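The complex appears here minus one protein chain, its other protein chains still in place.
== subunit A ==
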Amino acid sequence: MEKIRPARERASTPHRPSGSRRFWTLRRRDTFSGWLFVLPQTLGFLAFVLYPLIAVVYSSFHTSNVLSGVTKYAGTKNYSQLVHDPATPSVARATVLFCIALVVINIGLALLLAVLLNQRLRGTTVFRTLFFSPVVVSLVAWTITWNFLLQNNGGINSMLHAVGVDGPNWLRGDNSALVSVVIVQVFKNVGLNMVLFLAALQGVPRSLLEAAAIDGAGPWRRFRSVVLPMISPTTLLTTIVTISGSLQVFAQIQILTEGGPSNRTNVLVYFFYQQAFDNHDFGYGSAVAVVLFAIILVLTLVQWRLRKKWVFYES
């Protein structure tokens, strides 16, 4: 770059008055254009990310009356309300169970599908397309269809009935409701993790696998001792993405169960929406939002630490 500079300056000299050239040094010009380029994004960040983040913390310490528009300082009232809310234990339970079930099933299935697709069989592109297709289907349309299928007299139970099984009332059953929501979410998004795993599998050097085979390792041993460590960065990435995705299932819950039966599927984001926009309690809703943010923040920090211990290999 430095070598080329004189040439460029020489080329531009005739067009530029010498005074302005001395002011507009390369560094000044970079500073100016750099800030100009990032200006829209930076202003947007300040107005639509940073300001609301501060404001939500502020309003979590206040109560506001929607009708009169009056806001009053309330100390930690909203937070203690959350601690003592009879729904809180169910919400915590639903959120944690949903997250664990989703991560385990999603990552397991994604890895299984990726291994199948990685067998270099003919026609795998077709299967990859099929497994991936729900990712591009509108979430709401997908959920509506499953809502239809999971009705008590819906498609799933008709199929089960045809083979002599009495299916539960999926979306109203105490345990089946959560199972249903997890299933709907897994099939919607597992294709994304599958593609990431597939790319990682294809990046495992053949020479390593061949070396392990020569050392007498069978297919399972090769998978456990060579492939799994090699793809651990991807496993970490997909786990992070899936966990933070699991904390943001809103439309699915609203369409399928509305948090029921008896809060069994009332995950934190849905609880947030109920308080903030069904009950119009912005103070309490803000406190819930802050808790949600704190959870995400803690998870991120934990994952950041884990990265060093867990990930065996990173390019």
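To be clear about the criterion, a contact is a pair of C-beta atoms (placed from the backbone, for glycine too) under 8 Å apart; a residue touches a chain by one contact, two chains touch by 3 or more; residues count from 1.
Keep this in mind: contacts and distances are computed from a predicted model.
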item	value
Omitted chain (choose from "L(+)-tartrate dehydratase subunit alpha", "Peptide/nickel transport system substrate-binding protein", "Heme lyase CcmF/NrfE family subunit" or "Carbohydrate ABC transporter membrane protein 2, CUT1 family") - UniProt protein name	"Carbohydrate ABC transporter membrane protein 2, CUT1 family"
Omitted-chain contact residue, chosen from A:Val83, A:Leu121 or A:Val165	A:Leu121
Residue of A:Val70, A:Val96 or A:Leu297 touching the missing chain in the full complex	A:Leu297
Where the missing chain touches subunit A, by residue	1, 4, 7-8, 11-12, 29-31, 33-35, 37-38, 40-45, 47-49, 51-53, 55-56, 59, 112-113, 116-117, 119, 121, 123-124, 127-142, 144-146, 148-149, 151, 153-155, 158-159, 161-162, 183, 187, 189, 191-193, 195-196, 199, 210, 237-238, 241-242, 244-245, 247-248, 250-251, 255, 269, 272-273, 276-277, 282, 285-286, 289-290, 292-293, 296-297, 300
